[in-house]
Every structure is written in C-alpha cells, then in structure tokens.
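I have a structure here, written as structure tokens, and I will follow up with some questions on it.
In this view, the complex is presented without one of its protein chains, the others remaining in place.
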C-alpha cells in the first residue's frame, strides 16, 4: 500500500521532490502546495494528475495524506512542520530544520510525542560518495583523524533571507556530522557581506574538536569556479572527495607522515642539532573506490518510506538537524566578533 | 664587468642559486659557503671551478666578492645579512628576511646607511604569472576588490624550526603584498601542531583590510594532493591563479554579480517581499592570457644585477620583507589565542 | 495553437523526447507508442494524461497528430518514417536517418513531395557549444583549416545491431557536417570486433577533404574513461571542444606556427643548411567564450516547432542525414579492407 504524500513549496527545490516522489512507487503523490498556486501548476505541467493547491489546511485536512515533504524558505519551517506533526503527518523537511536550536528542540519533542517521523533533507548524506566515506572512516583505516577541510564555492544564487553559511555550510556540517559522528566543542566564523543590506556572501567556518581534530569550511557565492572539495586526513590515510568530478569522486591516498629518531637532514647551513625527532613523508598507492551512482534524493525518499513504514529512526533525524543548527548558531555569534571562537550551546 | 658573487648555504635552496648564478653572465660565482664544506662540494660537483668553503669570514674578506646570496635557515639571516652589509656587500636573502620585525628594521636601516642593495628572495613575485596578475589588478579591470583566497598545500617537508605559516604562507603574503599594494590592518590565524614538539603543520591565516577586502590563506604540509590556487575577486572580474597547471596558470573570468531593483524571483513559497534589491549573476567569457615562461629565479637574479648596478630599489626590498613579517607576527599572536584577530604592529 | 505530437519508441532515448515535449508549450503530446505498451506506460509513469499505445496505425490515423518523433532502432527508421510521411505527418527521427543512402534519398524525396518537414535528431548541433564553434569557424578567424580530430570514447553500452561507428561516430560526423560545411572526398576506417558475433566495438575513421584538410575520429565502447574531445585546428587559431567539462567546454587558442626565411637554429651537431624555410611556434592568449547553457534537445524541439510552422528547412534536414550516411557507408567499405580509403558515393 502506498503512502499518500503532499509536497509543500514549488520553488527552487520543490520540483526535485515532485520528480522523485513520482518515481518512487511507494509514494502516491496527492498534492503540490504553494501559496502561489500558479507556480505549483507550472511545476506540475499540463499532463499531470497531481492536484495543485494553495491551501496548506486542505492538505493537512486530507486523511489520504500520510506524509508531507516541505521545501519552503527556512524561516517558515518551524510553523509548517509543527502544523504537519500536529495533524499527524510524517515530515521530511528541507535543510536547515529550523532557524534556531530552540525551535528544533520543540519539533523533535513534538514528533516524539506524536510518534511521527521527522526527517531532515540532508541530501548529501544519501549519496554513494558520502556513504563510502562513512564506511572508510568507520573502518579506522585513516588512523587518528587530523583534519576535515572543505571548500564549497561557486557563482551562486545570492539568497536574500539567509547567509551563505546557513545556505551552503549546512551541507558540509550535515556531511561532517554523519561521517565523523562527533560534536565540536567550539566554532569560529569569519565572513563578509559585500552587498549592503544583504547577508554574508562568503565565509570561513572553523570547528574545534577534542584531540587536535579541526574542521574548516570555505563557503562562497561569489567564486568564479565551482569547487566542492573535501579532504579528510588521518595519520595513516587521507581522503579527497571531489563532488564536481563526474567519476572517481573519492580518492583514498595511502600517504602520511612517519616519525622517527635519527640524524636530521635539514636544509640550511648545517646548524641544526644532530639528534631530534625526524618527520618524514610516506607515499603510497591511491585508490578510487567504486561508489553507488544512485541518485541521492531517490535513496533518501526510499529511506523516508522505510522509516515511515517501520518507525525506524532516520539517518538524518531531528537530532542531526539540531546538531547542525547548534554549530551554525555558534558560528553566527563568532561572526559578529570577527572570528573569536564560541563554545557550542 | 661581472659582479663577484658568493652563495651562502648549500642546503635545500642553495643549489638553485648556484645553478642560476652560473647561468647569469653578469655574475662571476666565486664561492659556495656552507658550515659543512662537504655539502658545498657535493652541490658543486666534480667538474667545477667554483671554490667551496666553510669560512664566511673568508668570503666577506674577499674584495672580489661584491654580493652575497644567502640561503640558510631563517634564524641565521639577521647575523649573516648584518655581517655582509657591514662588510660592504650587496645582499640577496632567502625569505623570510628575518625572524622579527625589529631585526628587519635594523637591516633596512643598515643597508640604507651603507648604500647597499638589500633584496629578499620573494621568488614568486618574479614569475610571469604574478607579473601578469599585478598588471591585471593595476589596470582596474577587476573592479572593486572583494577577496583574495589562497590554498598552498601538499605532502611537504616538515620543517623543524619554523611553522608552516612561516614556511609557506610567506609566499602568499609576498605575492599579496606585491599584487594588492595594501597593508592589512589586522590578521588572525588558526593552526594545529599534530606532531608533539613540532611547529604548527597546518594553518588558516586571515588578513583584514579596509573596505571589506579580506584575504584568507590555507597552508598545510600534510595534504594528500598538491594545490597552489589563488582566487582574486573583484566586483567586475575574477582571477584564478593555479600554479600547478603546466599552462594556463591564470584565468580571468568576466563574471560577477549584478545589483538592481525589481521584483524578487526567490525560491520558497512566495512569501518574499515584492520590492527589494535584486542580486543576480553575470557570466561571460574566460580568458587565459599568455604569460612569460622565463624562470622566476633567473628573472630575479637579473633584477638583482640591475639593482646592484644602478642602485635602483628592488621590487622585493627590505620593506617588502618587513611588511610580510609584520603579518606573520600578528598571525603568530592570534594563533596563541585560537584565532582572535590581532592588529598589525 | 499547439502541434499534436506522438512519440514512437520508449527505449533508451524515448524518455528524453517525452520529457522535452512536455516542457515545450508549442507541443501537445498525445501519444507514446511502443510495441511493448507496458514499456510506454512505464516511461509515462502513474501521474500522466498522455496516452500509451502499441498501435502505430492508431497514431498515424489520429488526425489530431500533426507530427511524430521517432526513437526506435535504426533498422526500423525507413519504414516508420515512410509511413508517417505518407500519412501526412511531419517527422523528427533519431540518428542515423536510415541504414542506407538509397533509403535516405527516398525519404528526402517523399518529404519534399508531401511538403512535410523531415528532420534528423542530430542533437549535438543544437548545443550552445556547437553553435559557438560554427560561429567561430564561419568567422574565418581560425585561418585555413588544417584538421578536425575527435575522440568519443567511454565504457558504453555494446549495441547488438550496429557498430560503434554507426552508434558514436555519427555524432561527430553530424557536428562536422554542420561546422565545416564541406563534404569529404574519401573515408577510411579501421576497427575491431572483440566479441565474436558482435559488431565492431572500437574504430578509427578518417575523412579526406581537399586542400590537405583531414578529419580523424576515434570511437570506442570499451574505454576506461569518458572522453569527448574535439580539436579543430587552423593556421591562425585552434579550438578545443571538451564536452565532458562542466563549464568552459570550448577553448580558443590564439596559437599557431610562423613560417619565415632565415638562419636555422636546429638541434644536432650543426650540419643543417644555413638558409631554409623556418617554422616557428606562436603562442598567445586562450579564450573560453561564454556559451548558451540551454538544453540541446529543447532548442531542437523548438526548432522543429518553427520549421513545422513556417515550412523552413531544418538545420539538420534529410540532406544532412544523407551526407552523414554517405561517410558511414564509405567507412564500412574501408573497414572490410583494413583501412584502404574509399571514395564517397
């Protein structure tokens, strides 16, 4: 038996949800809802049997609808998700889950009380690439983790309501939360708003973990080239994840450093001490593992279906959404003071 | 008439100076000096007429020597340069000029008093690529400058005496000083020393300028891949300088943003206000200008020759060396407090 | 008023036509026809108002249908197109137009007689990249054309009914026909069928033009990497068209050779003659022009709409389809004799 679904929001991301829902047999897509019903009609096109509407109440009041997928601006998430959960619907909501940690906590509590699935659309978590990275990190073969460094930049759409950090870094924080399975103790952020009256359009976000693990994210709407590259480095192996590559998105380098005692072979005019700790390089093979090419959104839709059916907790549940927002909030406080690090709430 | 030259230091960089000096007809290479004379002999090889020595005094006492080129560890620069200037020699010294700003100031003063050339080996400034970038920035075609972002990482030699910031960021600071011709008001740095007892091996350095111009440098000895990429972005055009590319090192993107008034076409469910400042993208052609392929060190050697001959001030004089050290010192203070920005001295 | 359209074939390419037709307001998609009606239903999905059918007669007998788009195996094209034209329908047919030149000639004649549009789906011609290349070549800025070299390889689907030359080289021949606007006088081909009983799976096809212009195509279903790269070289400028690049698909190199008289500076031990024709290199800027990112199939669909409405001859009409088949036939004859060139019919 299929799950009656309504999609809320026919803007930038909504059409992807519509396409995915129609290709997922376990769903029966009943409604596409947008305050501008013409926009919903435009997305559905002239050959559809799916109903457009501008009434969220009608959607929530439809007993055939068991779940809603929400792709509206972040500021509206809290109210829309709350109403949906209160109407007994399961919810998949676009990232970020909410605009504040307190809102996120309320939704988590509400979903638990109503025994409904609350899943955040951290799409990248469902890519073959991130699944493979998770597997590699969990295997321990990287050794002790040293750093996580990510660059996500392009000439992108300037959002008018949220900063580039809330728009782009959220992807990296979601991936990092999933892959590292660790919570940073502090965050720092530096950013600039080059257009007066607009949010920050480029930023550098640092997360401080225990054990000298550091994460650094560069996000930018105003870059001439599209870069989406993450390095995850351990003391034994290192991963480069280049999402712009059409194939070989993940490369695992069997490289690192070696530490030994011995005679230094430094450069310069020979003044270095004769005995000291020597740090050398170790180079080895590189391996690009085969990864699943399944479309992330389809994998995610199927995962939502399974969670709704079984009550199982989603990989990207409300708590994952909350942890991401905790970092974003600390980053925002740091941004206001030019990068002085802030402890997480 | 050729300039009698002595090279000091037969370590990592010295052999490049030897090779370059021998290929520069205006020089007559007289000495290669290293505390380990065997190392000097090894660099010169069995077929040479150049004299190896371990006596800096002998070199400085040789009236045939008009200039010295110093490629020893940074900590030794101050004393070696000072003695050379006092002995009336012109000096080309490897970066960084000294370990502190006060030392640099003393050398600048001394060189001026003795009327000798003091030139810092900021090699990248003499590449065809950086010369072309300078030309593009000076032309004003980039528009108002927004940011300078640089990544210089690889699996590199762990220095034992200086951090990765003093080792690698110094290159970017030297390029930036030359290209932007502006002095930052503050700097911030975050870094980690993953090997106990060793200097910081990865770091992120931010420079704050007036007018919302920001610079950010990522330097790292422990990266699986070699990246040397700089983006310089203005509101009209943007440059990508990729030094790893064998050709087309510089790409100029005729891209940017457009700001206008009008009806928003945002994403989401249509709640955005009807009238606001609109920010759009503007895409255009990309151009990779032809650049000189002349080896930077040869160009630099020739420039040193000309400065010695004419008394002309080098492009990378002591003041340039000093400005770079000012940023490095502020970065070091910031590093100690996890990235809180520090005003420049 | 919209054009009633039926799509024939719900295999590999059909779904793209369905998607495109639904997004083209000037079309009213009435039918999707496939001998296996279940396949047509699967392509349309559960939310459609488009009718699936397995009856080509029903489609051709429907007076509301003004045009058909045919995406069936090549061997079926002749009969399907002929019936459609005889029924008074306009036709867009997947490449290659037919399996033989004589069939192609008959269809061209029939379309002319019935005054119906016959357009071949040479999709690449409608890309922004090929349109830009055409513009550059037509401008004359390349100078005298020297060669056209193309590589189109990947680990691809082994067709069971046609060789890799009929499957892949047809794309390059269609692009070349459009861009060069010249007909080769002879063609040669070398290929290997590595799987017994299967068609040739890798091949090298050469076209000989007048004036020392040469074209060479490498096509391969069994390559470890996906390459789609074309070089078009003149004596003044050269183009590289890399279709795998997400951006900057076209690069124009202001490079070439210079010919002059003078003293040779050859290598070797000095035995060359003192006076001879000197050939040097000329390097200059590279430019990557902005190109339209519009989806080729949508541009092509719109062009078909305009041709149907105005009677205008399509860019890729039956004659273009015929010229491509003439080269393919000569190549096939050459293949049988290990690459001895064959004159075109």
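In order of appearance the chains are A, B and C, and numbering begins at 1 in each one.
Everything that follows uses one rule, which is that a contact is a pair of C-beta atoms (placed from the backbone, for glycine too) under 8 Å apart; a residue touches a chain by one contact, two chains touch by 3 or more.
All values reported here derive from a predicted model rather than from experimental measurement.
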item: Of C:78, C:178 or C:204, the one touching the omitted chain in the full complex; value: C:204
item: Of A:64, A:112, A:183 or A:288, the one touching the omitted chain in the full complex; value: A:288
item: Contact with the hidden chain (one of C:112, C:244 or C:257); value: C:257
item: Where the missing chain touches chain A, by residue; value: 248, 283-290
item: Where the unshown chain meets chain C, residue by residue; value: 8-13, 34-36, 39, 71-73, 75-76, 146-147, 149, 151, 155-161, 186, 188, 190, 192-195, 197-198, 202, 204, 206, 208, 212, 214, 216, 218, 220, 222-225, 231, 233, 235, 238-240, 251, 253, 255-257, 259, 264, 266-272, 276-277, 279-281, 283, 286, 338-341
item: Absent-chain interface as seen on chain B, which is shown; value: 22-23, 29, 45-50, 225-226, 244, 246-247
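The definition used in the following text is that only the chains that are shown with their structure count from here on.
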item: For chain B paired with chain C, centre-to-centre distance based on mean C-alpha positions, whole Å; value: 50
item: Set of chain A residues in contact with two or more other chains; value: 225
